[in-house]
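The complex is shown incomplete by one protein chain, all other protein chains being positioned as in the whole.
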Amino acid sequence: AWQTDNEYGCHDTTISYSPAAIRGFRAWLADRYGTVGALNESWGNVFWSMEYRGFAEIDPPAGTVTEANPAHALDWKRYSSDQVVAFNRVQADILRALSPGRTLLHNYMGRTVEFDHYAVGADLDAASWDSYPLGFLEDRVVEDAAWKRRFMRQGDPDFQAFHHDLYRAVGRGRWWVMEQQPGPVNWAPYNPDPLPGMVRLWSWEAFAHGAEVVSYFRWRQAPMAQEQMHAGLLRPDSVAAPGLGEAMEVAREIARAPRAGAAPGEAALVFDYESCWGWETQPQGRSFDYFRLVFETYRALRRAGLSVDILPPDTADLSPWPLVVAPGIMRWREPFVDALARFEGVALLGPRAGAKTAAMRIPDALPPGLPQNLLDARVMRVETLRPDAPVALARGGAFGAWREKLDTRAGVVEETVDGCPAVIAQGRVRYVAGWADPAAMFRIVGEAAQVAGLAPLDLPPGLRVRRAADRIFAFNHDAEAADLAPLAPLGFAGTIPGAGVASVPPI
Amino acid sequence: AWQTDNEYGCHDTTISYSPAAIRGFRAWLADRYGTVGALNESWGNVFWSMEYRGFAEIDPPAGTVTEANPAHALDWKRYSSDQVVAFNRVQADILRALSPGRTLLHNYMGRTVEFDHYAVGADLDAASWDSYPLGFLEDRVVEDAAWKRRFMRQGDPDFQAFHHDLYRAVGRGRWWVMEQQPGPVNWAPYNPDPLPGMVRLWSWEAFAHGAEVVSYFRWRQAPMAQEQMHAGLLRPDSVAAPGLGEAMEVAREIARAPRAGAAPGEAALVFDYESCWGWETQPQGRSFDYFRLVFETYRALRRAGLSVDILPPDTADLSPWPLVVAPGIMRWREPFVDALARFEGVALLGPRAGAKTAAMRIPDALPPGLPQNLLDARVMRVETLRPDAPVALARGGAFGAWREKLDTRAGVVEETVDGCPAVIAQGRVRYVAGWADPAAMFRIVGEAAQVAGLAPLDLPPGLRVRRAADRIFAFNHDAEAADLAPLAPLGFAGTIPGAGVASVPPI
Partner (left out) sequence: AWQTDNEYGCHDTTISYSPAAIRGFRAWLADRYGTVGALNESWGNVFWSMEYRGFAEIDPPAGTVTEANPAHALDWKRYSSDQVVAFNRVQADILRALSPGRTLLHNYMGRTVEFDHYAVGADLDAASWDSYPLGFLEDRVVEDAAWKRRFMRQGDPDFQAFHHDLYRAVGRGRWWVMEQQPGPVNWAPYNPDPLPGMVRLWSWEAFAHGAEVVSYFRWRQAPMAQEQMHAGLLRPDSVAAPGLGEAMEVAREIARAPRAGAAPGEAALVFDYESCWGWETQPQGRSFDYFRLVFETYRALRRAGLSVDILPPDTADLSPWPLVVAPGIMRWREPFVDALARFEGVALLGPRAGAKTAAMRIPDALPPGLPQNLLDARVMRVETLRPDAPVALARGGAFGAWREKLDTRAGVVEETVDGCPAVIAQGRVRYVAGWADPAAMFRIVGEAAQVAGLAPLDLPPGLRVRRAADRIFAFNHDAEAADLAPLAPLGFAGTIPGAGVASVPPI
C-alpha cells in the first residue's frame, strides 16, 4: 500500500498494487530499456540521486519522498494502458476463434483517458460508448453553474458530439452508442428529467455523426438493486416511460430517411492519450487539463459550424482536411511531422506542443521543436496563471492557465498586451503561445479556418450543426426555440423548436 | 480494511471491521432470511451477478466494485442499530437486577441517527439528551451564513425544540436535558459566548417541552485535559461564571411556578430512523437528507405557532392529533396505514413516501403505495435538482432537491409552473410531490392545519411559542426585543426582550 500524492503534495488516497502488477511493470521496463543503466539515463535518475541498481528495485511511482520522477510516472501510465490493450487482445482472439463472423466491440465512456483507446480499438471491429448527457454534464463537464443550469435537462451541446467523433476515430469509422440515456439516471450528483425531445435529439445527433446503432439503456427500469433509480424505456411496472415514444419516433423517421452516416469533416482535431498522461503527470499549474484544452478547442470549431474529424497523434496523411488543429501535443510523432511537411492545408498548433521528448524531458533545442523550415520558434519561458489573473490579448480575450514566451522569426499574428507574440504564422503553420479563453479561441480558430478556405459561422452556444452524407443536421440544445438565421449560409431558414432537430433537406 | 465510497464514488475513508462484527452480521442475516437463496431473492442479487453461495461470503457493504447493493447497505445499518439496542438491553438488565428502583436513562445527542432511538428507549425509563445550541448551530444545523450569524449567540430557534419533542417521544413522555450548554464550548468550529439570558431561555424552553430535569454541563470548568476550554457554571478558579446566575434565576422561578409539563401537541410529525438510513443509502441527489427534510417541516409547523408531538413510524393511533405530517417515510408500517384509514384529522404525506418496500425495492404498484381508497396516486417519475435550479410552484415558492411526477385521480391543490400536480388531496389525505422550500412548505403546512381546524399563526424566525400544561410560553431567540403582536391570538401583548421568555399567564 502506498500513499499517492496529488501534484501539489497532498495525500490523496491509499492505493495497493498487486505483486503481479509490480512484477509486470518491471518486466515491461526491462523490455523497454534493456538495462537499468539505460533506464537511469533516460529518466534522469541522477537527479536527487535516485538511480536504481536493478529493475527489481523499481516500484510503482508512489510512496517516494516528495514525488516520483515524471518519466517514471508516465511510464507507469504507458504500462497500465498496455496492460488494458493486451487483456482486450486476449479476449478478442478467443472470441474471433470460437465465435467467428461477429462484430467485436467494447463500450467506452465519457472523458475516460486512462488507456489508449486507439490501441484497444485496433484489435476490435468497431467502437461504442455510453452516452449520458445529463449525468456527464453534472459530473465531468467543466463549466460554470450558469452553463450547467442552462443545459441541465439537455446536456452539454458539444460533449456528446466530441465523443461521437472521438470514438468514430477509435473505431476507424465504425461506431455505436451502446447505452443512450433515456431518462433520469441514478449516479450523478443531481439527476434531473430530460426535456421532452432530447431522447430524439440525442439519437439523431448520434446518427448524424455516423453511429450504426443507438441502443438505449435500459429497456425496463429494474425495481431492485443498485440501479433501481435509473430510468428505462419502460417503467418498473412495464408501462411505457416518456423516452420510449421518442425512440419509436426516431425509428419511424430513420425508416423513411436514407441512412445518414457522417460526412467527411471540414476540420481535423488531434486527440492524444499520451499527452493526457504527460500533462496529468506534470500539469505545472492547477488549471492545466489536456482533455479540457482539446474540448474547448472542439467547442470553438463547433461554434464556427464546422464538422470535425478526430485524429490520433501519429496520423500520417493530413491531406483530406483543409484545417488541422493540434493543441497540447506533448511530443511529435514522426509520421505526423512528415505529414505536416507535405500538408497543403492550415495547421494550428500549440500551446504546449512538442514540449517533451518521449523520455519526458525538455528537448535540447527547446519546444516546440519542429523543423525550422516548418516553424522557427523556441519557447524561452513558460508560466501558469491564477484563474483570476489571465494575460489579455491585444485583440480581445486572454491567455489563462498557460502562456509561453517565444523567440521566433515567424510572423506575429497576435500579441499579448504585454507585448509578446501570442499567435504566430509561418507559411501554413500557425502556433498559439497560450491557452486562449473562449473568445480568443474562437477568433484564432476562425481565422485559421478562413485562411484554410472554410467559411466559419458564429453559432449561439445551444445551436449546433453536423454534416451527414446526404444532408445537414441542426440541433437546438436550448429549451427555447432558436432562430435559424445563423445557419442561413447552409440553407436553413425559420426557427427550430427547443430540444429540436432540423435538417436540410428535411427528413 | 475496506475503502468506503461515498454515494458518488469518491473514496471517503478507510474502515476496518472486527471479525466479530462481520460474524455478527452474517448471523443476523441468517436469522432474518433463513437461507442465502431468500437473501439473494430479497436483495435482487441477480443484478450484476452478485448472488452469494452462503452467508459466509457476505461482508460489510464496502469494498465492492462500483457500489454495494442498497438492500445490503440498509441491512448493515439495521444490524448496526440492533447491536446498539441489544448492548443497551444487556446493561439495563444488569442495572435493574442489581440496582432496582432507579430511573434508567441514557443521554442522546443532536442530529444523531445511527441507531433507532425508539428501540433503545423502549428498554429504558426515560430519555435525555445533551443540548448544545451554539455548538450545534455551527456544526450540524444546515442553514446559510446569514442565519448562523443572526443566531450565533442564541442557537437555532427550532433545533433544541425539535430534539426536546423527539426525545420526549423516545422516552414515552419522560425526558431530561442531561447536559445543558452554560457558556462557550470547546469543540465547535467557532465557540462564541451565549447572549445574556440564553441559559435561562434554554432552560425554560426545555421545561415548556416537558423536561423533568435540566442539568448543566459542567459544574466547574476543568483546568486540564481535553475539555479545559468548555465553560461551566463555575470558572476554573471556582468563581461563578455568567451561566450560574441564570440557572439560579430559573430555579427561583420554577419554585414559584407550577411544574409546567408539555401540553398535548396540536400537530404530530413522524420521525423514522429507518427512513434516515434508507435515504442515506440512496439519496439519488446530493441535496437529499431525510433529517433536514423533517426538520424543515418542523420549522414550518413552529412558524405556524403549533406545538408538535413527534411520533414513531409505527404509531397505531393518530386520533389525538388534528394534523399528522409525515414527509419522506421510506416504507409504510401496517399499524400506521391502519390508523390512517381510521383517522379523522388531516394527514399531510410525502414527498418520497412509501417509495420502497422493506427489501429496499420499488413497490410493484409504484409509490406512494397507499390503498387506493386513501390515496389514488402513483409516482411515474422522480428527479433530483441542482440547488440553483428548483421547479417553481404556481402559487409561489418552489420544489428543490426532489420532485415527483404523479399520475393521480385525487384533487389537485397546487401545481408546478410546468403543469404537474404539486399538492393533491383525497378526503383527509394530502400528498406533497416534492421538497418544498420554506415559503411553499409554510403555505402547504399552514393550509393543511387550517383544514384540520387549527389556527396557524405566522411568526418571525426568532419568535417561537410552546403550549405547556398550565400556560403558553413565548421565546425570543433574537438579540433584539420583538413585538408580540403575531402572538396576540394567544393572549400575548407588548414586547419580549432579546433572548427573553414570556408566558400567558406570566410566571
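Which chain is which? They are A and B, in the order written, and residues in each are numbered from 1.
The criterion applied here is as follows: a residue touches a chain if its C-beta (ideal position, glycine included) is under 8 Å from a C-beta of that chain, and two chains touch if they have at least 3 such contacts.
Please read all numbers here as calculations on a predicted model, not as lab measurements.
From the set A:Gln282, A:Asn476 or A:Ser503, the residue in touch with the chain omitted from the display is A:Gln282, counting the whole complex.
If you put the hidden chain back, the residue from A:Trp28, A:Trp43 or A:Trp204 that touches it is A:Trp43. For the chain missing from the display, the contacting residue among B:Glu41, B:Asp139 or B:Asp376 is B:Asp139, taking the whole complex into account. When the full complex is taken into account, the listed residue touching the unshown chain is A:Arg381, out of A:Arg149, A:Arg342, A:Arg381 or A:Arg409. Residue-wise, the contact with the chain that is not shown comes from B:Glu227, picked out of B:Glu51, B:Glu227 or B:Asp338. Mapped onto chain A, the footprint of the missing chain covers residues 3, 8-9, 11, 14, 43-48, 50, 66-71, 282, 284-287, 359-366, 380-386, 388-389, 405.
Those residues of chain B that touch the chain absent from the view are 13-14, 138-139, 145, 148-149, 152, 183-184, 186-193, 221-229, 231, 235-237, 241-242.
To be clear about the criterion, only the chains that are shown with their structure count from here on.
Between the CA-based centres of chain A and chain B the separation comes to 47 Å, rounded to the whole angstrom.
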